[in-house]
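Here it is, the structure in full.
Only one protein chain is missing from this complex, and each of the others stays in its spot.
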Amino acid sequence: MRYSGFRVIAEALTGHKGWKPVWRDPAPQPEYDYIIIGGGGHGLATAYYLAKEFGQARIAVLEKGYLGGGNVGRNTTIIRSNYLLDGNEPFYEFSLKLWEGLEQDFNYNAMVSQRGIINLIHTDAQRDAFTRRGNAMRLHGADAELLSREQVRQMYPWLNFDNARFPIKGALMQRRGGTVRHDAVAWGYARGADLRGVDLIQNCEVTGMRIENGRIKGVETTRGFIGAKKVGVAVAGSSSKVMAYAGMRLPIESHVLQAFVSEGLKPLIDGVMTFGAGHFYVSQSDKGGLVFGGDIDGYNSYAQRGNLPVIEDVAEGGMALMPAIGRVRLLRTWGGIMDMSMDGSPFIDKTPVEGLYFNGGWCYGGFKATPASGWCFAHLMARDEPHKTATAYRLDRFLKGRMIDEKGQGAQPNLH
Amino acid sequence: MAELQAMTALGARQAAVAVVGPVTITERFDVALASVAARRGRMAELEGAAKAAGVPLPEAARYTGGTPYSAFWVAPEMWFVEAPHATHELIADQLKAAVGNAASVTEQTDAWVVFDLAAPDLAPLMERLCNVDFPAAPDGFASRTVIEHMGCYLIRHGRGQVRIYGARSSAQSLLHALEVAAAAAW
Amino acid sequence: MIIHHPILGPRDAQEFVYLGDAALMNRPDGMTAGIEEFHDWLYNRDNPAGEHQELWYHEQGDRSWLVVTRNTVTHEITKVELARDVARSKGRSK
Partner (left out) sequence: MTQSNRISGGQIDRSKTLRFTFDGITYQGHPGDTLASALLANGVRLMGRSFKYHRPRGPLTSGSEEPNALVELRTGGRQEPNTRATVAELFDGLTANSQNRWPSLRFDAMGVNDRLSTFFAAGFYYKTFMWPKTFWEKLYEPIIRRAAGLGSVTREEDPDEYDKGFLHCDLLVIGAGPTGLMAALTAGRSGKRVILADEDFRMGGRLNAETHAVGGQAGADWAAGVVAELASMPNVRLMTRTTVIGAFDHGVYGAVERVSDHLPTPAPGKPRQVLWRIYSGRAILAGGATERPIAFENNDRPGIMLAGALRAYANRWGVKVGERVAVFTNNDDGLRTADDLRAKGVEVVAVIDSRQGEEVIDTSGRLGLKSITVRDGKGRTREIAVEALGVSGGWNPNVNIHSHHRSRPVYDPTIAAFVPGAEGPPGLLVAGAASGALSTHAALRTGRDAAVEALGLTGAAELPEAEDAPVRVKALWHVNHGKGRAWVDQQNDVTVKDVKLAKQENFTSVEHLKRYTTLGMATDQGKTSNVIGLAIMAELTGRSIPETGTTIYRPPYTPVAMGALAGRSRGKEFKPFRLTPSHHWAAEQGAVFVEVGMWLRTQWVPKAGETEWRQSVDREVLATRKSVGICDVTTLGKIDIQGTDAGAFLDRVYANTFSSLAVGKCRYGLMLREDGIVFDDGTTARMGENEYVMTTTTANAVTVFRHLEYCRQVLWPDMDVQLISTTEAWAQFSVAGPNARKLLQKVVDQDISDAAFPYMGAGNITVCGGMRARLFRISFSGELAYEIAVPTRYGDALLREMLARGAEFDPIVYGTEALGVMRIEKGHVAGGELNGQSTALNMGLGKMVSKKKDSIGMVLSQREGLVDPDGYRLVGVKPVDANGRISAGSHLLEKGAAVVAANDGGWLTSKVYSPHIGCDIALGYLKAGDRKIGQRMRAVNLLIGQDTEVEIVSPHFFDPEGERLRG
């Protein structure tokens, strides 16, 4: 069924009787051409594009919990393509372009809202680094502007301009950056995939992989063995666990990243803002809550919950930047498990096992990457060659010394 | 000795004193300090030399007073040794002469600003400053801790007597933190 | 979190800096090992969901490097040792 304003009105006038399930709950088939492990944003997008863009069929997505229950359901909803390095920028710009047409493409309003993102500058060195970055973005066809202190002040006159420990000196702005209603992304892709015949199988946890003579044959699950010609793993947060079924060790650590939302407020912040002198970034949801975050807790964790020091650290950054939010209340905190890679950049690659493909290592950049990640992973699985914007996301790049280290922190995941 | 005039960490000629409610915060500008770290495998030798020189080497997380030398533990086989600045400005040389090659000795006097806190009971202040279970800590307790993002050494001389070592360059920020916490505590 | 320091007793994890998997202490010898061996040591991780031995540094304390055995699912800490002792027990010396 196609969604539209007319349909909404028609249904409203007839008691909403006509709305159909957004997806089926099919029983798993004995075998598929493609199995995607992980019904989060990246897995669902991969299935959607496999069916829609690469004309593939007999596709299943296996989700151990509920659809969209991965990090697509617990992030701070930001989209942007303000990356520095050649290995990253074309991919994230491709992703941003896909976001720009996504809702019409999958006929679901995910509230893609390009209200702009600014990275605040507090030192001359930061301005130099952001100038390099902004130019790299422009060279790759993305938009970027350098804002003066006064331009920032015009946008947000109530930020701390007059009593700051680290005064605001300007900002790097990407107007095409913004936010998206995160759950709707999962639901839109799920609905689009389901409409194209993809089996979305919830409460189906993969417990093993069947590999014969170096080739994948299928996966063991809590709902029995399911055969497959090709298996793609998109389970960021649990990548090491799942790839261990194939005997692989990864250049990845699992870390917890907390995120935060305040009580609902009348409009205060239009776009997205990152504080350059502390660990704090913020936007305001359409519902009115300030959605913000900061650093990862910093220790390996699968617990999906964090501790108080990071909550305080983030609040300190928030108050240093926005002295007016002292009486705004933090409503809820939550924690997601990040695949923190060794250079802060992801992987979309084949594996030594024929027919087994890996997508992970997204650190906390996974949400904005969802469309391109799905597209490029589908491309790799369907054609057995990387998409042109994702050629650097190789698992062997550390052996070759071809790191994609945006932050320059080296082989320590919790610093990226 | 030299014609150079000393300046306190707070940028004055005289040590500062601040009174907030019941607590008196006194900057100590007359403390000489040096680190003493045992060379590998020479701990026994160091103990002997220290004993002979009257330099206490207290156990972990403890302070031991003495004349002229007092000391507190800072790390495995490493201590900070205090003495009066007037007589021991060259404390590093004096200690080195005493311990020889049994230990590495380094002058620390001016790396730190020293504040002595005094009040009938400092517990209400300490619980707002740092994560030390002050009421449960014994006299002579010495520990590194954090006060408003500043790494400090805290020595409990008594329920109403505390010495704090903070980074010299942050002396003003540390004093400010002590003063506002004291104002809020009582 | 609270780490029971073998010398100082319970101390808030906030005083520590985290490095990562304690396997990092098994550094190969640069005069004998090559790129492959160093690469596997520096970059690849078991990253277990469960018991994990990891390196923490008591930066706001006594500057000891510790090996903490912690469950990455429950965060329960079952063992804390001085990294220097563990390193020696693994035959590391000079």
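Some notes on this structure:
Just so it is clear, A, B and C label the chains in written order, and each chain counts residues from 1 on its own.
Convention: a contact is a pair of C-beta atoms (placed from the backbone, for glycine too) under 8 Å apart; a residue touches a chain by one contact, two chains touch by 3 or more.
Note that the structure is predicted; figures quoted are calculated from it, not measured.
The shown chains contacted by the absent chain are A, B, C, with contact judged over the whole complex. Touch with the chain that is not drawn comes from one residue among B:35, B:70 or B:94, which is B:35.
Although one chain is not displayed, its contacts with subunit B can still be listed: residues 1-9, 11, 29, 35, 37-41, 78, 90, 101, 103-104, 106-112, 127-128, 130-133, 135-136, 148-150, 167-174, 176-177, 180-181, 183-184. In the full complex, subunit C touches the hidden chain at residues 1-2, 12, 17, 19, 24-25, 27-31, 33-35, 38-39, 42, 55, 57, 59, 63-65, 74-77, 82-84, 87-88, 92-94. For subunit A, the list of residues touching the undisplayed chain reads 3-5, 7-9, 11-13, 15-16, 19-25, 65-69, 73, 86, 89-90, 101, 103-104, 107-115, 122-125, 127-136, 138-141, 144-146, 157-158, 160, 163-166, 181, 183-184, 187-188, 202, 262-268, 277-278, 284, 286-288, 303-305, 307-308, 311-312, 314-316, 318-320, 323-334, 397, 399-403, 405, 407-411.
One rule holds in what follows: only the chains that are shown with their structure count from here on.
In terms of inter-chain touching, the protein chains here are arranged end to end in an open line.
Of all chains, the one whose mean C-alpha position sits at the greatest distance from that of subunit A is B. Separating the CA-averaged centres of subunit A and subunit C is a span of 30 Å. Contacts with at least two other chains are made by residues 14 of subunit C. Considering their complex, residues 60-61, 73-76, 131, 143-146, 151 of subunit B touch subunit C.
Contacts from subunit C toward subunit B in the complex involve residues 7-8, 12, 14-15, 59-64, 82. Across the complex, subunit A meets subunit C through its residues 238, 240-241, 249-254, 298-303, 307, 309, 342, 398-399, 411-414.
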